[in-house]
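Every protein chain of the complex appears in place save one, which is left out.
And then subunit A:
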Amino acid sequence: MTNFAILPILIPFIAGILLAFTHNRILLTRRLAMLFAIVHLMTMGFLLYKVLVDGSIVLEAGDWSAPYGIILVLDPLSTLLVLTSSIILLAVVWYAPASVSEEQEGFYFYTFVFLLVTGVSGAFITGDLFNLFVFFEVLLMASYALITHGGKKVQLRESIKYVLINLFSSMLFVTAVSYIYAVLGTVNMAQLAERAAASDQPGIITTVAILLFFVFATKGAAFPLYYWMPHSYIVPNPVVSALFGALLTKVGVYSLIRTFTLIFHQQPEIMDQLFIWVGNLTMLFGVIGALASRNIKLIVAYNIIPAIGFMLVGIGIFNHDGLSGSIYYLLQDMIVKAALFLLAGTIAAVAGTSDINKMGGMIRSHPVLGWMFFIAGLVLAGVPPFSGFIGKLLLVRGAFEKGETTTVIIMLLTSLLILLSIVRAFIRIFWGEGEAIKQQTRHSARSLLPAGLLMLFTVFLGIGAEAILPTVQQISDYLLNPQEYIDLVLKGGR
């Protein structure tokens, strides 16, 4: 029963290894990859059901009891995120043959994709701060391979910067962990939470927390540490961009949510303001970047940043509505970002350029693509009835409750500017005269289905919010009460 907790890591890991052996038989590899992605999705769905019905699952690896061994925790939050990442994995694996060349596919492409998901799942479910670093490295290693996959000049140029900034922040992470070990004498998150709450030196803990905040903010692309992100996310294949945009930055945000609700909430007056202001500035600067871009992929990549800002503000608000909003936004943003990157990749492939000024009139030749891009834009901006609206509504309500009126104004302004940036891109690309693009490549039909699957999920998250919101609110209550997590891990269940 508790051994189920290893599955989110084990399935993609085994899939990655097996797919390495079949790499020169492309058809077989594709089918196997699809099969594994579907199995992963179904298993994660089953696990979520199990966790919601029977309560969280904790695995103590090697039967070393909680504070000493490595533990894996499947609680509602981590399971929900693992499920979401498996949906993205399925869409990405489905889309890949339309966009990745056969030569690249044969070069262990799927292996790296699955290993990336292994790392992401591991980061979501681990209950140990050092283990979190290890899983970060697992996913980063796979991402280093994916970002250079294809070996184009521009890819190599940007990947150097990507690797260096991530390496630097990883080393900072290790340093921060060793500070924490020196102060609190453990790296198990539950025990850290317990000891931090009982500690009489909140000042030192807050200092270390801010160091860790900068580590996760670098990974999660928050202001002022996002500069490395947009340009390096758009150089690889659109499939890889979708995977990165949907998963990598969100792992950083998840780590912030987990550690800062659980462990580092000693001096709320400092931490909350830090989160709110970093969030505000992240929203503003990100959306300004999106407005200034003329490259469709860059517009989508810059739109990751304000979303990160929304989530940070939600953590800073730190009440029931704020945290629910953050989690809801996190879930829906993972899916809609993946969809947008896939659509932008298709648009760029069909038009033969990614400069929006050189496109035009594509709605006549590609109506479905156009309207899907439009809906994805509405979701991103938070127009009701789509899912972005629910997340923003919760955040705004939480901010008012806390009395952060400035933040509310910035949030609404940012949403409006996001809408402007997307609608402007939509008008440039799909309306107007422009030469109607006739080339019906294999791209259009085949690549729309995976994006359509993702769009279906986002629309469901918006219209079917009634079904998911109670779970999210339950998670929010659970995060506000760290004792529950501590009891779960250290005392073996509720």
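The criterion applied here is as follows: contacts are C-beta pairs under 8 Å (C-beta built on N, C-alpha and C of every residue); 3 or more make two chains touch, one makes a residue touch a chain; residues count from 1.
FYI, contacts and distances are computed from a predicted model.
Among the names given as "ABC-2 type transport system ATP-binding protein", "Na(+)/H(+) antiporter subunit C", "RNA polymerase sigma-70 factor, ECF subfamily" or "ABC transporter permease", UniProt records the absent chain under the name "Na(+)/H(+) antiporter subunit C". The omitted chain makes contact with just one of the residues A:L35, A:I160, A:L413 or A:I427: A:I160. Annotation: of A:F4, A:F107 or A:Y179, A:Y179 touches the absent chain (contact as defined above). When you scan A:L18, A:V134, A:I210 or A:I270 for touch with the missing chain, the hit is A:V134.
The hidden chain makes contact, of the residues A:T79, A:S354, A:T414 or A:T458, with A:S354. Residue positions on subunit A in contact with the hidden chain: 130, 133-134, 137, 141, 144, 148, 151, 153-154, 156-157, 159-161, 163-164, 167-168, 170-171, 174-175, 177-179, 181-182, 187, 231, 234-235, 295, 297-298, 353-354, in rising order.
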